Every structure is written in C-alpha cells, then in structure tokens.
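Of the protein chains in this complex, one is absent; all others appear in place.
Entry: subunit A
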Amino acid sequence: MYASLIDALPEVLSWMNLAAVVVGVIAGICVGALPGLSATMAISVLIPFTFGMDPLVALGMMAGIYNGAMYGGSIPAILLRIPGTPAAVATSFDGYPMAQQGKGGYALQVAVVSSAIGGVASALVLMLLAPPLAKVTLLFGPAEIFWVAVFGMSAIVFLLGGDILKGLISACFGIFVSLVGADTITGYDRYTFGHLELLDGINIVVLLVGLYALPPAIALLEEKKELDTSNAGKLNTVSIWKAIPGMLQYWKTWLRSSVIGVFIGILPGAGGSMAAFLSYNEAKRASRHPERWGEGEPEGVAAAETSNNADTASALIPALTLGIPGTAVAAVMLGGLLIHGLQPGPMLFRDNPDIVFGFMWQFLFAAILLIALGGSFATNSFAQVLRLPRPLLGAIIIALVFVGVYSINGRMFDVYLMLGFGFIGYFMDKLKFPLPPVVLGLILGGFAEQNLRLALRIGGGDVMALAASNTAKVIIVLTLFIILTPIISRLLRMRKARNA
C-alpha cells in the first residue's frame, strides 16, 4: 500500500494536476469567504463540468476547494461575525471579539495556520491509516452513532450562553427544524404542508444563512456611517512567516483538535460543525484561563479552525472505503468520483490506486498550500472588505446569499425559506437568543432521531439494546463524564468553601 502511495506521486506532480489544486484552493477560499456559498455547493456546481476532465484534475480541484473553503469560512466569521460555512460558527466565538479589538489580522493568521495544520494531519491520516480506520467506522452502528449524537448534544451546554432558558429554547428550535421533511424511516411527511421542496428536510445552509448572514447584513444597512477605514488600518500585520513562531504555543490545542476532527470525520454524518464545537469545548476545558474564552482568545480560533479542517480528508475514509460520506461535502465528492466511474469500496484501492492515492496527495498539498495562498494573498485581500462603506457591504452580502441559496437546488423556494429564517434570526438577535444551539440542534437532532429509531428497530424495541456493545458503553461513560465533571467540581468547591 505504501508503495502505491509513492507510485501515485509523479502523476500528482504533473503541472496540470498541481495547477488544479492551486485553482481549487483559491476558489475554495473565495467560496468559503462569501456568506451563502459553501464548499458543498461549489463542488456540486463543479461536478458536471468535470465529466470530461482527467480524474486527477477534477479531484485535485475538489480537494483544493474543500480545504480552501474550510479556512475561507473563517474570514467573514472573524471580520463580520458571519460564518461563511456552517463549520465556521465556532470560529466566530473568539475570532470576532479579536477583530473588534483590532486583532483581526492576527486572528486570520491563527485561523489559516491552524486550518493548514488540521488539514495536513487529516491528509496524513487518510494516507496512512485509511483501512484500519474504516474498521473503526464499522464499529459504529445505529446505536453507537446515536450515542455520538448525544455526546455532541452535551456540547450544547457551553453554547447556551448566559441565559440557560433562552439557550434551551434555541436548541429546541433547531431540533424542531430537523423534524421537517419526510420521516427517514417510514417516509411520512412531517410539517411539509404539501410542499415537495420540504420533503428532504431543511438544508443547513439555508438555515445558517438566514440566521447568521441576513440579520448582520441588515444591521450593516442600518449604519449610516460614512466611509470608515479605521478598522482596515489595524489589520496590517506582520508577515505570516514571522507570525508562525509566536503561535507554536498552541501546539497542544492543534494536536487535540486534530484528533477530535479526524475522529468526527470518520463517523458518518456528523461533519465539520460538530468537530469544531467539540474541540472548542475541549480546548476551553483544558485552558488555564477559561474565563477569557469568548472574549477574543486566539486559542479558541485555533481550536475551531484546526478541527474543521482536520475532518476534511478523514471524512473521505468512510466515503472511499465504504461509500458512506462523513460530511455533506464528502457526499458530493463521492459524486465526483462516481462520475469518473470510480465506485467506492475496497476494490477502488486495488483497481485505481493511482487515482485514489493521488487524490490523497492532493489533499496534503492543498492543506500546505493554504498557508501560502491563504496566509499572504487571500487574507490581505479579503481584509479589504472592511474598508467598504457599511451599507454597501450589507447590500453585497444580501445579493450574494440570494444567489448562493438559490443555487443549492436551483429554486426560489429555498430563498423564501431563507428570508423566513432571516426574519426569525433578526428577532432572535434583538432578543438575545443564542444562535449556535439552533445550528447544532438541526445537525444533531435528525441524526440522533434516525439512529435511535434504527437501533430500536434492530433491537426489537428493547431499550437495553442501545447499550449492548462495548463501543456504546464507552461513549455513554464519556458523555456522563462531560456532563457530570462541572457539577462534581462545583460540589467539591462548595464543600471546600464550607470547610474553610
């Protein structure tokens, strides 16, 4: 297998294939940076055009787009608190406060370096450990995946914000949105009101754009300020290469978040947002000064960005070996493989090693290219958006999200849906309801429900069947640990205070 890896290298290094990766990374950063456009969408738009291309050119572009977009999403998340992709929501927690303190340039540099590190880690895992990790994926049947979803929900606790009740209401709203569409088991229509467009459920991008991009865009329109260049001036930073040594202190966070990202990636269906939330949470728990988190802690940006890139290549492990994509982007990439007659499965590695292993190299190159392309060129150019008059910026964002949302399925219905969510998001913002629980609720709600019901069906309705396997038991214990540690430590502290 390692011989095949080396054999695949010369082909990847041909100038066409390298150019494809470069173009992909640049396109990906742009797509990720524009609110409303996502990697999933860019790749699905690209797929029909790749039909006549050489497979490695097509796949190289996709690998570039995927890696580029995962970083690109952090640019508006940091500068405007508008996550460009669902996975960049956690990046905005500390990235935006940093930008407000005039440290936006540094935040972007931390994001790009962390993204690259996560991407490299993920690509290496894909190259070296794909077959054994595919076996790990197989350990996760419906019951185990259900517990993973519960584990992910335990991360909601820290997303709830100051007002727990409002946080819970937000989470429930997200879970409610996940109920819309055909029941995944029986096909029964739920809350579709006869609209075929709702049968497949509500696309996460439609919700994200409605809640996260429209209200701030409207707020930008409300500002009557004249041309404001004060922020842009503060973005001027030292060169990325000089900034890197100072970031080495985040190595623990990089390592931890890479592991979390890679692991979430090999689980079918969870995806980059869950990886980012979880690793943000873990990094915060491990931090010596958690009170600074949410107020501009660079380590928070590092945690979120490392892991949302660390799940890119690893999400392809179940996709290539089993045909089950770990993320929505991996799902469309699978389509990109199919269009070249590359069927997923163990035979793929035997029949087309040049392409499969070449594709893995491209992931590695794309991740490394992020620093060069994203760090110097893209960051500086995108930072210029802050120099635009605010109302103009708002208008541009609104135009972009209309185009982006329309192009998901090529229909106006989704645009109206987005406007509805924008309306809700505007008032949630004004009434101080936190938005992240809605996103996690939508992602994990449907995921948890479907797997719970499949597991119960397999177990013949026996609830104990849910905890039958060792894998399930381990995740249950981990979940309890996460939920109980803060409670126990608080109790211990209270006792100490009383004794003292």
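The rule is simple: contacts are C-beta pairs under 8 Å (C-beta built on N, C-alpha and C of every residue); 3 or more make two chains touch, one makes a residue touch a chain; residues count from 1.
Quick note on the criterion: contacts and distances are computed from a predicted model.
J.: UniProt protein name for the omitted subunit, picking from "Nucleotidyltransferase family protein", "Sulfurtransferase", "Tripartite tricarboxylate transporter substrate binding protein" or "ATP synthase subunit a"?
T.: "Tripartite tricarboxylate transporter substrate binding protein"
J.: Considering the complete complex, identify which of A:72, A:344 or A:434 is in touch with the unshown chain.
T.: Answer from the full complex: A:344 touches the omitted chain.
J.: Which one, A:322, A:388 or A:476, makes contact with the chain that was left out?
T.: A:322
J.: Touching the absent chain in the whole complex: find that residue among A:11, A:54, A:197 or A:354.
T.: Looking across A:11, A:54, A:197 or A:354, the contact with the absent chain belongs to A:197.
J.: Name, in rising order, the residues on subunit A that touch the hidden chain in the full complex.
T.: Output for subunit A: 44, 47-48, 51, 137-143, 182-189, 194, 196-197, 199-200, 268, 318, 322-324, 332, 334-336, 338-339, 341, 343-348, 409-410, 450, 454, 457-458, 460.
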